[in-house]
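Have a look at this one.
Just one protein chain is left out here, and the rest sit where they should.
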Amino acid sequence: MKKLNVGLIGYGFMGRTHSNAFRQVNKFFSLGYEPVLKAVCARDEAKVKAFAENWGYETYETDWRKLIARPDIDLIDIATPNNSHAEIAIAAAKAGKMILCEKPLSMDGKQGAQMVKAIEKAGVPNMVWYNYRRVPAVTMAKQLIDEGRLGRIFHYRAKFLQDWTISKDLPQGGAGLWRLDVKAAGSGVTGDLLAHCIDTALWLNGSIANVSAMTETFVKERKHNLTGKIEKVGIDDACAFLARFNNGSLATFESTRYARGHKALYTFEINGEHASIAWDLHDLHRLQYFDHRDESKLRGWRSIHVTDGDQPYMKNWWVPGLQIGYEHTFIHQVADFLAGFDSQTPAHPSFRDALETQYVCDAVLKSAQTGKWEKVPKAK
Amino acid sequence: MKKLNVGLIGYGFMGRTHSNAFRQVNKFFSLGYEPVLKAVCARDEAKVKAFAENWGYETYETDWRKLIARPDIDLIDIATPNNSHAEIAIAAAKAGKMILCEKPLSMDGKQGAQMVKAIEKAGVPNMVWYNYRRVPAVTMAKQLIDEGRLGRIFHYRAKFLQDWTISKDLPQGGAGLWRLDVKAAGSGVTGDLLAHCIDTALWLNGSIANVSAMTETFVKERKHNLTGKIEKVGIDDACAFLARFNNGSLATFESTRYARGHKALYTFEINGEHASIAWDLHDLHRLQYFDHRDESKLRGWRSIHVTDGDQPYMKNWWVPGLQIGYEHTFIHQVADFLAGFDSQTPAHPSFRDALETQYVCDAVLKSAQTGKWEKVPKAK
Amino acid sequence: MKKLNVGLIGYGFMGRTHSNAFRQVNKFFSLGYEPVLKAVCARDEAKVKAFAENWGYETYETDWRKLIARPDIDLIDIATPNNSHAEIAIAAAKAGKMILCEKPLSMDGKQGAQMVKAIEKAGVPNMVWYNYRRVPAVTMAKQLIDEGRLGRIFHYRAKFLQDWTISKDLPQGGAGLWRLDVKAAGSGVTGDLLAHCIDTALWLNGSIANVSAMTETFVKERKHNLTGKIEKVGIDDACAFLARFNNGSLATFESTRYARGHKALYTFEINGEHASIAWDLHDLHRLQYFDHRDESKLRGWRSIHVTDGDQPYMKNWWVPGLQIGYEHTFIHQVADFLAGFDSQTPAHPSFRDALETQYVCDAVLKSAQTGKWEKVPKAK
Partner (left out) sequence: MKKLNVGLIGYGFMGRTHSNAFRQVNKFFSLGYEPVLKAVCARDEAKVKAFAENWGYETYETDWRKLIARPDIDLIDIATPNNSHAEIAIAAAKAGKMILCEKPLSMDGKQGAQMVKAIEKAGVPNMVWYNYRRVPAVTMAKQLIDEGRLGRIFHYRAKFLQDWTISKDLPQGGAGLWRLDVKAAGSGVTGDLLAHCIDTALWLNGSIANVSAMTETFVKERKHNLTGKIEKVGIDDACAFLARFNNGSLATFESTRYARGHKALYTFEINGEHASIAWDLHDLHRLQYFDHRDESKLRGWRSIHVTDGDQPYMKNWWVPGLQIGYEHTFIHQVADFLAGFDSQTPAHPSFRDALETQYVCDAVLKSAQTGKWEKVPKAK
């Protein structure tokens, strides 16, 4: 088994999910490559050292440029706030490293295009962590669509609802709260949550032609953790948009952090001529499926418990009926990335795939400002 | 359309459901017969008069013997407490009236056998109001079983859970509360709730060979509304039993009025070799169906919204997707009863069918006392 | 009890639901007025006669002008296709009749305004059949909002999904299919389905400021039943729109007849600062409720089975746990209409209330054409 030396940058929520994925993947998947936790990098030495010890990283760095410069690192994994993705990725590409990057790819499409240019020039393997593609039920949805079971698609609808920022007392900025700081995040729910919805949608239903959007910032000012002052909130607290896909289907997308009662309700539903599919992150191991070709009086939405050996990824885990959870999506993504080396089939989504999502986000945010329908530029 | 003059005895909860059924049936079903609300009978003149006026009964009586004696009455409908069913039914049979009787048929099997004897001797049309057979989803379950879709049956499980008698302050006896008075009701949940479960089970899965049961009375004493005194509670508050059907399947049955959170949770599930069915009175318009012959990776419980024209009874109502409710089961039962005259196919369950349920109840209550498995005598 | 002589125009699906409501209301509600089925009117004499006989109308007419001219008619109930509402309603108003009108009120806002003008000039009692306001769970949602339980509202989302027109072979026009004929219906799902969603939304969440919409006609041509020719389809098969309410909340609305697997999935959800509410027509007797003020670790969406005596309308029906269905919403609406006479509180929604919905529909359809956000004019 070939070793692949990983250098992780960032040790927050995503640093943990990635580290776990690297550690676990070879225990459950038979692969030709094995990630080695070589180094983790972050500015706070005490914390990064503790993180390295906990997860078993052999070394640590406090300057990401040093990490990239290290010859013993094969792969740079970017798990930092959005505003640092581009600089790190471009430097890593120049250094010839493989690159994994947290989503969203970049602060905007322009920046993302620069990253894609750099990475494609370098010709290095690359992938963006849109992990929900690897929920077994979501992967199965993709299979069903690719098998043509749904027929012509009429409708796509997705939403991602949370409720964790309703309190006016919640500050913005800094560790754990950078997602509320527009300088670090680029946008609010659009880049954080809708980007997931859009990535899945592009994968399942093809490209989006144009959009009409609205955004809202319900709490206008919050204390900033870094300055200690009350500052204007620059992110979108909520965003909804209408879209037309190039396959002729109509879509609605919505995301908010002000939907009381929902922690992480990412749902999508696709209505086709013959069949429909629905899925919900809160019960991620289930797929809802309705097939009009079923015998008429027995038609109904099937609640499929996706835990069987003939369903995506599940033969690698336990036994039928026993569910896996959120963290496994990252393990699957690493497994596919490593398997891609053997099969010469690069794992998706690539930086270029993720750039397409970025362009949709740009069009959405622009439409929210102009009040008009905006076209989505092509990323491919 | 031929007229059928109805004489209803009793004006409680069931008197209302029956009256509504008689009034509604011809508006929605095309039949050769039409029930006429000729007379209603109860002891309290002021109340029975008001009931007659409200529902449109042409006349009223305060003595049920007079009602039975009236030549203008074709059909006697018994909606009184259980301890009066036998006397009224036997008298009505002797008078040559058709008879509808509320469930349970009788206080016990012995009494029920006398009723069956009388009614069969008289040769009059008869039916017992086990209305849940006519929930469209339940009727469809019967169709699926009769079509052989389930294959060999392994398991049957049913329960009927309520929570309305948990308070110790609730009195027993008299109007609205006679179901807590063993003299009026014969038993507690066994005759009131389990009788429904047993009737459905016998219809769907055939006869029961033997049972092992336990009963409990959680609140031992309650004030009696008729005597004004604290009296011992004679009914079973809860009853559960194991059973073996003659087709080799195993069953569990349970009923209680002490299941906090459930108003009328009558559920049953049948597991067959090829397919399984489940149903729940709280969402009575849905049938859950799992078919192992579905393509492997797409197997799941189907939530069938039973509101389509090709599903039982539903073409007579509104349009697909729009649900009907509890009261409609009585309308369906009257429709089938009337249609039985035209087709010469007596509607079920007959008194004899209901006697079989009575024998199971007897065996259950006996087993709870003896602590042994008890055989169920044959009613046919 | 005072008699109220009803003259019904139209005997289709809605003619049946209204007739049933008039017949049933006094059996379950204690009121000072009683509707009398005096006459039904439609052009086909054989059919209208049969309808009259089935439902117990004393007489019938084949010309609605004659019906309006009859002095023995107190109330005109309009259950005809949309394109005849205005003419009939205006004539009935001039004749001083009370008027009930099926939804949507009119072909468009302009026509609706004329109707409102006529009816208000005449000063006659009036109401539009937006029946879903009287689903007990929906009425309870209104109560909860009025009690201030939700706090500031952030989001409203509603959809009404059907799948009955997917087949290209389905013709348009004529009996049962006039909803596909733009000349009879005015619009497609916007007036038929979204109008319901909008009416509920205005009632629960106040007025809408502006909208951005898209519509689609998936099947461009269908055979027309009246001409026998293939004709262009003029209706919208699907419509989705974004909206901003005047209370600052954001909304998404969607409707289609191309959502495979859904017969009548009308759902809405409201997210407030403290609590959220969700409802679904497919299980109309349930209300989903989440309250952030619940103890932290025990917070969850409550599935409330709205069948108890302290929940709207339910004390008039059966016993807790036993559900009612679709038809009962019409009975409740008649009950409220009649009770309004006693209490001097006109039942809602009035023609003027329904005009507001019409204005929203106009803005939606206009936005779908202009591709811009459109303001909703005020109806009050």
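Every chain is named by a letter (A, B and C) in the order it is written, and numbering of its residues begins at 1.
Simple rule for what comes next: contacts are C-beta pairs under 8 Å (C-beta built on N, C-alpha and C of every residue); 3 or more make two chains touch, one makes a residue touch a chain.
Here the structure is a predicted model, which means the values were calculated and not measured.
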Residue among C:Cys101, C:Met140 or C:Ala185 touching the omitted chain: C:Met140
Touching the absent chain when the full complex is considered, from A:Arg43, A:His282, A:Lys315 or A:Lys375: A:His282
For chain B, residues in touch with the removed chain: 154-155, 157, 159, 161, 163, 166, 212-214, 216, 218, 238, 240-242, 244, 250, 252, 254, 256, 258-262, 271-276, 290, 292, 299, 301, 371-373
Hidden partner interface residues of chain C, rising order: 140, 144, 287, 289, 291, 294, 296-305, 308, 310-311
Interface with the unshown chain - residue positions in chain A: 13, 16-17, 20, 23, 26-27, 54-55, 162, 164, 262-265, 281-286, 305, 307-308, 317-328
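What we mean here is this: only the chains that are shown with their structure count from here on.
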Most remote chain, CA-based centroid, reference being chain B: A
Central chain (by mean CA position): C
Euclidean distance of C-alpha centroids - chain A vs chain C, Å: 42
Centre distance in Å when chain B and chain C are each reduced to the mean of their C-alpha atoms: 36
Sequence positions of chain A contacting 2 or more other chains: 299, 301
